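A single protein chain has been removed from this complex, and every other one stays in its place.
Right after this comes chain A.
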Amino acid sequence: MIHSVIIFNTSGIPRLIKFYTPINQSAQAIVTKIYSLISIRSSGSCNFLEAPELDELLGPKYDIEKLRVVYRSYATLHFVFVVDSSESELGILDLIQVFVEALDRAFENVCELDLVFHFDEVHHILAEIIQGGLVLETNLDEIDSAVHQTASARKQSFAAANPLALGVGGVGPRSAGLQTPLGWLTGKLTGVGTR
């Protein structure tokens, strides 16, 4: 079972925290600890880390089952999965890749800022891949279509309630796809719609 999914950047700032089993400590303490373990490891290192140091941080039942940290780093982000021995380590490594590819499809060239401004959307995407600590779906097409389905339901319900709202429900390019607010922000600040 997957016990937690955590994403933090190279400075240790969390971008996504999801625990599937109750924890003993504050989330911050756990992130700090994992960050301290991972940030010192070189890029050629094993992607799996057994961490007895983490046992006391995670819930009481963790001393029953040895947990492993499976992580993978992409650009400025570390994707960290804490799993028990019922999961295949390489399988989890593949799953991280699926998660990243799913994010990439949803945000088109995903970057850290997408995770910041669309933290809710990131959770919705994760929810289509992992449910309750178990792998739900690994097929990118399926994940993508499920994400789109909920996104359009959300838009419809929002548009129905806010017929005058900008950028949704209406026609034109703004309503198509997932618009990042960053475009809106940077557009305002610099006049260039780049990310």
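In this section, contacts are C-beta pairs under 8 Å (C-beta built on N, C-alpha and C of every residue); 3 or more make two chains touch, one makes a residue touch a chain; residues count from 1.
By definition in this document, contacts and distances are computed from a predicted model.
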item: Among "AP-2 complex subunit alpha", "F-box/lrr-repeat protein", "Cullin family profile domain-containing protein" or "Dolichol-phosphate mannosyltransferase subunit 3", UniProt-listed name of the chain not shown; value: "AP-2 complex subunit alpha"
item: Where the missing chain touches chain A, by residue; value: 1, 13-18, 20, 22, 26-28, 31, 41, 44-50, 52-53, 61, 63-65, 84-86, 88-91, 93-95, 97-98, 116-121, 123-124, 127, 131-132, 134-142, 146, 149-151, 153-158, 160-162, 165, 167-168, 178-181, 184-185
